[in-house]
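Below: the structure, in structure tokens.
In this view, the complex is presented without one of its protein chains, the others remaining in place.
As written, the chains take the letters A and B, and residue 1 is the first residue of each chain.
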Amino acid sequence: MMNNIESFAGQDILSVSQFDRASLNAIFGVAHDMRVLVERFGSAELLQGKILANLFYEPSTRTSSSFTAAMQRLGGQVISINNVQYSSVSKGESLPDTIRTLECYADVIVIRHPEVGAAATAAQYAEKPVINAGDGVGEHPTQALLDLFTVQEELKQMNGLTVVMVGDLRFGRTVHSLTKLLLKYSVSFVFVSPELLRLPADILEAVEACGHSYRQVEDLHTVIGEADVLYMTRVQRERFTDPAEYDRVKDFFVIDQELMEQAKERMIVMHPLPRVGEISYAMDDDPRAAYFRQMRNGMYIRMALLAALLGKV
Amino acid sequence: MMNNIESFAGQDILSVSQFDRASLNAIFGVAHDMRVLVERFGSAELLQGKILANLFYEPSTRTSSSFTAAMQRLGGQVISINNVQYSSVSKGESLPDTIRTLECYADVIVIRHPEVGAAATAAQYAEKPVINAGDGVGEHPTQALLDLFTVQEELKQMNGLTVVMVGDLRFGRTVHSLTKLLLKYSVSFVFVSPELLRLPADILEAVEACGHSYRQVEDLHTVIGEADVLYMTRVQRERFTDPAEYDRVKDFFVIDQELMEQAKERMIVMHPLPRVGEISYAMDDDPRAAYFRQMRNGMYIRMALLAALLGKV
Partner (left out) sequence: MMNNIESFAGQDILSVSQFDRASLNAIFGVAHDMRVLVERFGSAELLQGKILANLFYEPSTRTSSSFTAAMQRLGGQVISINNVQYSSVSKGESLPDTIRTLECYADVIVIRHPEVGAAATAAQYAEKPVINAGDGVGEHPTQALLDLFTVQEELKQMNGLTVVMVGDLRFGRTVHSLTKLLLKYSVSFVFVSPELLRLPADILEAVEACGHSYRQVEDLHTVIGEADVLYMTRVQRERFTDPAEYDRVKDFFVIDQELMEQAKERMIVMHPLPRVGEISYAMDDDPRAAYFRQMRNGMYIRMALLAALLGKV
């Protein structure tokens, strides 16, 4: 467990379960400083001469670009390895050998891989720090950190908030990870989803075990007025076996300006992006729409992590 | 309209129609300084800490590499996003959201896209400067600028020149853009093409409206002696429905050393490249062959634009 910022040096970032409130505070403090640094100066030379290997076994322009920019804004350089030919049965090189090769060249490795546990395997073989940038249905810890950091930066507090999570709560990896992190604070939850796409039992049990207040509802319209944080995700038609059922519920999870009139004046709308219709474009100019600031926060969090893992804060 | 170099700061570069003679002079002055800088020192640190997002929805190694080198030679860094999966009907992210995401990370965005108007859409949503690196059959303004800059650098003047444009003048985007820019100066035109591939009526009308002298001919051999600037483009066999017609005319638009004996001693041969047979390799050592210097000028023009848009000149 990392509990102050110095203790991040040389560590791997594999899971949100590595973080407690002390380490979250520590990394958010650095991330905030990174934001100030970028807003005032654009960049720094903290990681000059350092190299990040960006190893993507599946494409993710957004995450890959965010890590690249984070490294570059600190003066470091990036080796991009995209669209790695991957097949567990092919005659290709094993993940451990790829990792050991890359750490001959780089100082820190970011890995995205379709298989759960791949990042942990990479970290086991690497002597250099490894950051999990998504391992299939497993974890994507920097996404959860940037989500929580956004709440902190926007609302200046975590305790006492009502967090409304909306959409596909069953398969939504970002919802699961953010919920786990929020359990460390005193928040109330409202989970809004079709019955089919409710939060998995184990996450719900963790919420209950922490004694947090929560409700599960099916229609956003009835609860939007309570939200301090409205966390939207996409509901995919493909999840439904019965198209009629999809058509019945699909508007329950969409926001527009009219619905936002019922929301508090001081609250934020978040979305991990990409969105596909669940937030209308007209919403973008609403000051409560935080999803692009959230995107920028991703760069600040990754700057903070890169600097901390390389012992430069 | 940008009319001095300071007024470029924060602007977008979408079309040659944004430029008048004052702004062309301004940017060519900076581009010339960039050439001197590169020839003497190789690089500078003018854009240190700045990031360019190079967003290519269709491949173009030449243009992409030129922008990358331009940014790097000024000390900046590049996020390359190549082969973006693109389909207007797919469930993928919309162009506005992609642009808004990228500007969270980068200071300036270069976009190449197969659809006319894509760069303008990008610029509409971006707060950071956007440069159009080709939008389908639309515009590719930095190509036109580097073409005109090459004339300026090589011949030290624009007024009084005879410009001979050769090849596919109907579909050749570079010919159309360069012709529009040349209308701002006192030049004579000779348009050399098969009848099938003549300049579109609207461009020809613009030439007439400006009162410029021009002729349309079918065979380069008869006019090569007049050229101060010989701008070659490729004639593709596929444009012809009748192969016999292609075979009849194809040699009318090809130059070699023998034909060049009829050309002036002080003139230049340009080509946007890639070439496929219309200029023989033996020509490359002729001092009048300017097409590789033209390529290098592309880097200088892009250096000048990047520095100007980022307010660093």
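Everything that follows uses one rule, which is that a contact is a pair of C-beta atoms (placed from the backbone, for glycine too) under 8 Å apart; a residue touches a chain by one contact, two chains touch by 3 or more.
These numbers come from a predicted model, not from an experiment.
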Out of A:Asn25, A:Ser80 or A:Gln262, point to the residue that touches the absent chain in the complete complex.
A:Ser80
With the missing chain put back, one of B:Ile5, B:Leu24, B:Ala69 or B:Ile255 would touch it. Which one?
B:Ala69
Among B:Ile27, B:Val223 or B:Met299, choose the residue that contacts the chain missing from this document, as touch is defined above.
B:Met299
Taking the full complex into account, what residues of subunit A touch the chain not shown?
48-51, 53, 77, 79-81, 84-85, 91-93, 96-98, 100-102, 104-107
Just checking the interface: what residues of subunit B touch the absent partner chain?
41-44, 59, 61-62, 65-66, 68-69, 72-73, 75, 77, 80, 273-276, 281, 292, 295-296, 298-299
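One rule holds for everything that comes next: only the chains that are shown with their structure count from here on.
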So what's the Cα centroid distance for subunit A and subunit B, whole Å?
41
